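Let me begin by presenting the structure, written as structure tokens, before commenting on it.
Every protein chain except one is present and positioned as in the full complex.
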Amino acid sequence: MSVPMDSIYQQIILDHYKNPHHHGLIEEFDAEVHHVNPTCGDEVTLRVRLADGAIADLGWDGDGCSISQASTSVMADLVVGKPVAEAMALQERFLELMQSQGNAELTEGDEDVLEDAVAFEGVSKYPARVKCALLGWMAMKSAVVESDRQEETA
Amino acid sequence: MSVPMDSIYQQIILDHYKNPHHHGLIEEFDAEVHHVNPTCGDEVTLRVRLADGAIADLGWDGDGCSISQASTSVMADLVVGKPVAEAMALQERFLELMQSQGNAELTEGDEDVLEDAVAFEGVSKYPARVKCALLGWMAMKSAVVESDRQEETA
Amino acid sequence: MPFDVEAVRKDFPILAREVHGVPLVYLDSANTSQKPQVVLDTLTDFYANHNANVARAVHTLGSEATNAFEAARGKLAAFVNAPDRNEIVFTKNSSEALNLVAYALSNAATTIGAERFRIGPGDEIVVTEMEHHSNLVPWQLLCQRTGATFRWLRIGDTGPDGGRLVEDEIDTVITERTRVVAFVHQSNALGTINPVSRLVARARAVGALTVVDASQSAPHLPLDVQALGADFVAFTGHKMYGPTGVGVLWGRYDLLAGLPPFLGGGEMIETVDMTGTTFAAPPHRFEAGTPMIAQAVGLGAAVDYLSALGMENVAAHEHALLEYALPRLAEVEGLRIIGPATAVDRGATISFTLAGVHPHDVAQLLDEGGIAVRAGHHCARPVCVRYGIPATTRASFGVYTTTEEIDALVAGVRRVGEVFR
Partner (left out) sequence: MPFDVEAVRKDFPILAREVHGVPLVYLDSANTSQKPQVVLDTLTDFYANHNANVARAVHTLGSEATNAFEAARGKLAAFVNAPDRNEIVFTKNSSEALNLVAYALSNAATTIGAERFRIGPGDEIVVTEMEHHSNLVPWQLLCQRTGATFRWLRIGDTGPDGGRLVEDEIDTVITERTRVVAFVHQSNALGTINPVSRLVARARAVGALTVVDASQSAPHLPLDVQALGADFVAFTGHKMYGPTGVGVLWGRYDLLAGLPPFLGGGEMIETVDMTGTTFAAPPHRFEAGTPMIAQAVGLGAAVDYLSALGMENVAAHEHALLEYALPRLAEVEGLRIIGPATAVDRGATISFTLAGVHPHDVAQLLDEGGIAVRAGHHCARPVCVRYGIPATTRASFGVYTTTEEIDALVAGVRRVGEVFR
């Protein structure tokens, strides 16, 4: 059986859910964060290691709905190896997309940079699910900020 | 100038308002009560004297809208000289009339016993004014109860 | 007269809607119910023809509005068999009704004449582990304000046909120290109908006040506050086919008359002076400011609608749906019913989990097939904690629910399992 054409459960999302990328906590890391979505109980623990102003590595573990888990997997694919500034810009753009209430106009440029993450566009119509899609992204952002802070105070 | 045909300001009400009956506090009395209608500030002070189970005399002073003052005047006319039981029955009937929300069906019998008080029928459509029309009647009832109580404890 | 669900459905305009290109199957009535046309018409008629503020106005519109509002109070009183229409206090929802009682009690601390209601350290407030947050947090906050101790009756067995209070603990948890026992009539998370008379009897024996949260029972079964025997009963308009923004607190008149006010403002006063204020008699004492006039009138229309259907018939219809649904759902692979598995002492609200699929995904994918159910902790998180699960999916029925809709639900849940496995 397949899902409806306009489903928010794009095959790509189901695939990431069933086989999440960068799943598992990395051993060497600069910061670890634990984020929870209190309304649905989704959880993610996420570790990052920065090097030369870029996200050198990222690993995560989580529990929750397919949207939260797949979105974290897609995010990890996207940001690992990217300069921090670029990762933050991606996060900004994804946040905007999620807050569009289904009215986002995706440009080709978006598809180029957000890659698999554009599959989550449909989620933006469901305010209750937006937080799920954002969970991993927000955790990544906090972890990066946290790493920076540790560096500064080190 | 005259008021509209269906006015609650029947000529009889205006007449009682301009020339209230039994107005003025009597010297000899069994009980005095002071009632206030907090929503509009109408006030009445009322004294009664009972004798042989009847309302021998009643006098009042007041301040307030025409409905409260005229109704007290009409009430006084009706109950002075009447046996207490009869006065209480009148009070009951008048209360019923006022609570009818404009749906009372006045019988000829009502007109016989309530006399001028039937002129207040129109007031029952206006919940905010019902209390005005009842003020004097409620005061009379309290004063009679109060007199009885004093007699019993005397 | 047999209950004609097809005729009922025609009364609800939203049921003609499609979502995702398929007809709507609305199975989320425990969250909020849909509204019959007569309620919408009543609201429009009120605003378009009789709108005015109540109590205060001497003009015609004001009198019409006041009569309509007070008539609604009378209808609500009749609907729950209240002995006195002045026992019906209009609130914005159940939550406010429950908070009202909790705040009036803590306000007794500084109110002369209300000494008998005072609560303090050493006193205990008892709720149950299956309360909606709206009948749980207000009491936690009351304990915080007063120093009283918060206690609760636990949910026992969580297996099939579990999901009920541990009856043995009623006598040990509710004691001479208990001042208030607040509990849900029908659980919104489990469907369980609690043993009201047992709880009320124990509370009464120890001199505690009882507060019944009837949010989930008022729409579904004949509610008789005199038969319940409790001191306060709260329910909410939007779940019983009425407008949003209106709820009801019923309370015994002598208790309402003795309690200090909660919200201060217009209409709840007797006389106001800069140096001190006296308060009106119930119900107005507890209705500060301009009330939800149109909403109360609309709720009056909703209870007229329910009474015309007959609450006995409504209860029978929903019970039949429940008996139809429970075994069919239980057959779905990986499906576990959270709450009593049989239709005994149980309302037509069914929570479940599906192995390997998050409840949010179940609900979302059902929605894509037109089926609206709820997923989450249903504002009763301690229930999920008790069952050791993050959330459930919940289907809940109403006067307009059909067995065909239940078939669609069962088929839909099966499909969800296939997609995610």
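Order as written gives the chain letters A, B and C; numbering starts at 1 within each chain.
We take it that contacts are C-beta pairs under 8 Å (C-beta built on N, C-alpha and C of every residue); 3 or more make two chains touch, one makes a residue touch a chain.
The model shown is predicted, which means the values in this text are computed figures rather than measured ones.
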Omitted chain - touching chains that are shown: A, B, C
Of C:67, C:86 or C:107, the residue in touch with the unshown chain: C:107
Identified contact with the non-displayed chain, of C:119, C:230, C:292 or C:413: C:292
On chain C, residues whose C-beta touches the chain left out of the figure: 13-14, 17, 19-20, 24, 26, 28, 31-32, 34-35, 39-40, 43-44, 47-49, 51-53, 56-62, 92-96, 98-99, 102-103, 107, 109-111, 129, 132-141, 144-145, 150, 152, 236, 238, 243-247, 261, 263-269, 271-274, 276-277, 288-295, 360, 363-364, 366-367, 371-376, 378-379, 381-382, 385
Residue numbers in chain A that touch the chain omitted from display: 38-39, 101, 125-129
Residues belonging to chain B that touch the chain removed from view: 1-4, 6-9, 14, 17, 39-42, 63-67, 126, 128-129, 132
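As a convention for this text, only the chains that are shown with their structure count from here on.
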Category of the chain touch graph - line, ring, star, complete, other: line
Chain A and chain C, separation of their C-alpha mean positions in angstrom: 38
Distance from chain B to chain A - Cα centre to Cα centre, in angstrom: 78
Centre-of-Cα separation between chain C and chain B, whole angstrom: 45
Junction residues of chain A, two or more chains touched: none
Multi-partner residues of chain C (each touching 2 or more other chains): none
